[in-house]
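Excluded from the complex is one protein chain; the other protein chains are retained at their positions.
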Amino acid sequence: MSSSTASSPPFLQLSNVGKTYGGVRALEGVDLTCRRGSIHAIMGENGAGKSTLIKTVAGVVRPTTGEIRLEGVPVNFHGPAEANAQGIVCVFQELSLMPDLTVADNICAAAPPRRGGLIDMKAQRRIAEELLASIGCEDVHPLASVHDLSLSRRQMVEIAKALGKKPKLLILDEATSALTRRDVETVYALLERLRDEGLCLLYISHRQAEIEKLADTISVFRNGRHIETFSKGTRTNDEIVRMMIGREITAHFPPKPPPPPASAEPPLLSLENLSWDRQLKSISLDVRKGEIVGLGGLDGQGQKELLLALFGVLKGVSGTVRINGQPAPLHGPVDAKERHALALIPEDRKTEGLMLNMSIAENLIAASFDKIAPAGIVDRAREKQAIDEAIRRLQIKVSDPHNPVSTLSGGNQQKVVIAKWLMTGPQVLLLNDPTRGIDVGTKQEIYRLLRDLAAEGTGILFYSTDYEELIGCCDRVAVLYDGHVVAELSGAGLNEHALIESALNLGPAGAVAPAHEEALS
Amino acid sequence: MAFPKAGRLGPDNFPIVVALCCIVLILAGGSVYTVSTNGTFSLLSPSYLLQQLQIGAFLGIVASGAMLVILLGHIDLSVPWTLTAGAMMATAVGGPLAIPAGIATGLAVGLVNGLGVTLLRVPSMIFTLGVNAVMGGLMVAYTGGYAPQTDATPLMRFLASGRILDIPANALLWLVVAIAISSMLRFTAFGRQIYMIGNSEAASYLSGLRIRRIAIATFTLAGGLSGLAGVLLAGYSAKAYQGMGEPYLLPAIAAVVIGGTSILGGRGRYAGTIVGVLLMVLLNSVLSIMQMPEAGRQIIYGVVITAMLLIYSREGARR
Amino acid sequence: MTTATATGDIAIRLRRHRGLIVAVITFAVLYGIYNLNHPRGFSSQVMVQNSTEAFSLVMLAMAQTMPVLMGAVDLSVGAVMTLCNCLASVLLSGSPLQIALGAVLCLAAGTAFGAVNGLIVVYGRLQPIIATLATGAVAIGIALYIRPTPGGSVDDDLSWALTNTVSDFLETYGLFPDGLPGWARFVGAIPVPLIMAVILAFLCRTILARTVIGRTIYAIGSSEGAAYMSGLPVARAKIAAFALSGFFAACGGLFFALQTSSGNADIPQAGAYTLNSIAAVVLGGTSLMGGSGGAIASLFGALILRTISFSFRIFSVDPLIQPLVEGGILLAIVSFGAVHLLRVKNTLELVR
Partner (left out) sequence: VAGPKEVSGPGAEPACFAPWDSSTGYLQWPKAEAPFKIAVVNGFVGNLWRIQMVQTAKAFVEQPDIKGKISSFKIVSTGNDAAAQLGAIEDFINQGYNAIIVDAVSPDGFDRVIRLADKNNVVIVPFDNTLDTDKVIQVNENQFEMGRQWGEFLVKELNGKKDAKILEVRGVPGNSVDRDRHEGIHEAFKNAGGNYQVVEVVGNWDDGTAQKVVADAIAVNGQFDAITAQGGDTGVVQALMAAKHPWVPFAGESENGFRKAIATYSSEGLKGLSIGQSPGLVAIAIKAAISALEGYPMPKKIAVPLPSADYTNLKDDVNYWSKLPDNFFTVNAFPPCNVNITATEIMSHNQENQ
């Protein structure tokens, strides 16, 4: 422990905290201490127990064993409301905004300003405006419904909401995973200011760069156990990674093959002047066999819509899509899957990717009935074989494929989604930020998998908010800005500087569209 | 999880066992009554039990349709007048085409339900309510304007109240329906996909399932089962009449839920529905035999359902 | 953000209240047509009649709004109304004090029954739709026990005073023996049930829009998990929502007793009211998924439903075609909501 203030008790102290879900030990014998005026990062691979740890502190789950002390006093919360009352505020990994309520209602949800016993709408609006302004989100209207906001705006609203509770201990559980670069800067500045004001901050992220920049203390978790706590800079990155996954990691990204020679063969997927609503503007793009094409840019510039459009989810898309040179009209997911062998890994795995209450096995076969039930009757043997193969291929950590998929950790859930689609044998794979909230180890597995698929001839279109990932993993990156492709980067031109420059539309091509504040999507 | 491994008391089997115990309790309670009044154990006689099976078969067939729709995450409130319309059309057409006409009527109403729910995206609870009102209106207008024939054909009568080897013919028909539906739910892509859509429509859609077609087919099938029940009921009563469907809506839903199917969809076993139906029918019959006044009957009805569901949910919480 | 958002505010509010606006316009059109064709259209008598007839359904629509905003359904509202109707037929007579006490008891009974529903849903973890289906049977059973056959007595004066205009009310109780003061003459033509319905609807709206419990009700419908994580009193709000549902159902039952001067444990009637309450809420534009909509919207939904049946008294429609027309109009109005599908360009929004 690097703590030196021995006189006063530490702000937060966990001793021997453990939590089991049925047979699963999510946490075991955790001892942890957090001081005021520090940003304390928690690291660990998927399923390491980070979220569970946070939930025990925030009163969402009751620990099965152990004790939590706040400023030396043992506490036992019956729900997040009680924790909030003690100044423990958490921004959870799964957003806790109510989508149908207004931004102001959300921000002031639990303790709205009141006058004469009734909620004071004017005061509430003022508070919301002030909080939003303090994190640089003046573009969010306090009366807008949250469901009209983009994911990155929602995360900012979530942060504003947490700040409104006047926290003493602020916990951010992957709260910045979808933030745009610019927001991240604002949030960094904010967090540092809060630290200087004497708050205790717990910060969970899978982005090593963020932690390097922000944290002063780092704790690493593995398999529900606290491995070590140390000050930033006392360990190398490789050492940290080894602590997290318990083994050596060699190269971060698999090597890229040399660019294929220009061929007369038509591209696998070819978009021409694709437009939709106000969010996609005349997009032209090719994906060749065996190529991984990235989609870059700030969040909410049309990347998500482009993937949905290709999968036939959007109505009123104009322009042409060709697959292997043949025009491929976009009729819907069924058509995309069965006729064109497309696959989409959606944005939100909990609601769009998985049937959470169903078993892992059922989820794996969900897209492959034409394979395992050729005549409409499920072939049990084929089903079992397909499931086993999928679990093996993606190394999904399951004790029993008949358990509900909701019992898996985030990373393993994502693997289930990917495995489900690989089972269909897609020729084009569309990925919407597949590594969001996934640990380095799993990320690496996914990168390698993508590379292997490409080598087998699959075309991959890959949207990510992580620049490093785009650079390391993609052969070529199309950067979107306000629905336009503003740059296509490849080879040496594919670097962080160029990515950021074109994402902000500052490139030599100049402003394609008038500067447009991304607010309502 | 929809398909627990055989041999263990999974969360989907627990309600079935509890409901079976409840059935035993009902029969025991009823027998205490018959012994004290008549000195007989008539509730345990094969003839009484077979008769309950015969009466239960109608509810069983309606509940089969209700279960499919509930598994899909919807509800069908159009059962009363769909059933009646099936019966009235069957008797109006008469002759060898009577039964197909009745079932076809049900299928048609179910198709309309399915189209409304999937294409118009009106919540099923409200759309089927509207369809029920429209069907009621149609039948009133039809009866008033055309004075239709309402006598059941001999085949309908035989299917509803005949016996084969002393077993009620309609119970055998229910058995056929039961086998067909439970194997459909277990072994066919269609059945599995009903569960998936019931669990998450968005995920099913993005998995490339034909969610509309499956939903329409499910509603249509449920409508057809209501039509079939109408045909049989007309055979049982030897005629079709307006109010015949009313007593089947809520008991069917109750039977499905008592059988352990989640009212939210995506989870449940057909065996549960069978047990739920038998429970409802026996409870009704025993209360009628005991000459229980309506007030007490309603209270017992409510308390039994609540108590059983509380037991299920406690069990669910324990896991 | 002071000047620039003035128009933005209006646009955003219109967007948030689209359902309500559609309901108000639909009602205005239907009700306008009815009155224009009525021999005594737009008169006080017609308003008295219409508001008396609509009152109980409006209350049940309020009662149903609470659970529906949470994404639940209460299938016991009709039964609780019937129970309170039967109770009132026993309790609403005697001295003014006894009557007042009786009314309070009825409302308390309805509220308590609703609270029990809430407790079963929260602590028994049952799905509301099925739990209330079962408790509704219990409520009807108790109602039948209290009043095995229709009948009972309700104070005549109170019944007359509350089902007529303000001036009738004042006259009945002789509040102004020397003639009505100016203000009373001014408001004298307004029906008392209309005033009560508006007050209760605004009470309901205020609870929903301006209290933490109300906000939690919306939050639960929007995302229950998020509401819990946000530290909102989820369990308390659920129980409160069902208790309030019981309270408004009791208001409906109480008025029903005043209107009919009797109690009647009529099972089909209870069922009809329950189903109509759901239809009213939906016609008001409140989503059965919860999270959006409101009390005022449901008020108009109930009025639309009533106005549809008013029309048969004005226009000559073959009596045996009327049920078909009524069902058809209901189906058409709810299907009309499908036009918004034409605007949806992202089909994923449809399957949520």
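Order as written gives the chain letters A, B and C; numbering starts at 1 within each chain.
Here, a contact is a pair of C-beta atoms (placed from the backbone, for glycine too) under 8 Å apart; a residue touches a chain by one contact, two chains touch by 3 or more.
This is a predicted model, so every value here is computed, not measured.
Chemist: Which shown chains does the hidden chain touch?
Modeler: B, C
Chemist: Among C:36, C:104, C:175 or C:272, single out the residue that touches the unshown chain.
Modeler: The one listed residue touching the chain not shown is C:272.
Chemist: Of the residues B:117, B:140 or B:178, which one touches the chain left out of the display?
Modeler: Checking each option in B:117, B:140 or B:178, the one touching the absent chain turns out to be B:140.
Chemist: Going by the touch rule given at the top, which residues of chain B touch the chain that is not shown?
Modeler: 34, 38, 40, 42-43, 45, 47-48, 51, 55, 136, 139-140, 143-151, 161, 233, 236-239, 241-244, 247, 285, 288-289, 291, 293-294
Chemist: Could I get the residues of chain C that touch the absent chain, sorted low to high?
Modeler: These residues of chain C touch the chain that is not shown: 38-40, 43, 45-46, 49-50, 52-53, 55-57, 144, 147-152, 156, 159-160, 163, 256, 259-262, 264-266, 268-269, 271-273, 306, 309-310, 312-314, 316, 319-320, 322-323.
Keep in mind that, in the parts below, only the chains that are shown with their structure count from here on.
Chemist: Please state whether A-C or B-C has more C-beta contact pairs across its interface.
Modeler: It is B-C, judged by the count of C-beta pairs in contact.
Chemist: Can you check how far apart chain B and chain C are, centre to centre, with Cα atoms defining each centre and the answer in Å?
Modeler: 32
Chemist: Any chance you could list the residues of chain B touching two or more other chains?
Modeler: 202, 204-206
Chemist: What residues in chain A touch two or more of the other chains?
Modeler: In chain A, 313, 351-352 touch at least two other chains.
Chemist: Please name which positions on chain B make contact with chain A in the complex.
Modeler: 1-5, 187-190, 192-193, 195-196, 199-200, 202-210, 266-267, 319
Chemist: Which part of chain C faces chain A closely enough to touch in the complex?
Modeler: Touching chain A: residues 1, 5, 8-9, 12-13, 15-16, 206, 209-212, 215, 218-219, 221-223, 225-233, 290-292, 344-348, 352 of chain C.
Chemist: Can you name the residues of chain B that touch chain C in the complex?
Modeler: 75, 77, 116, 119-123, 125-127, 129-138, 140-141, 143-145, 201-202, 204-206, 211, 250, 253-254, 257, 262-264, 293-303, 305-306, 309-310, 313, 316-317
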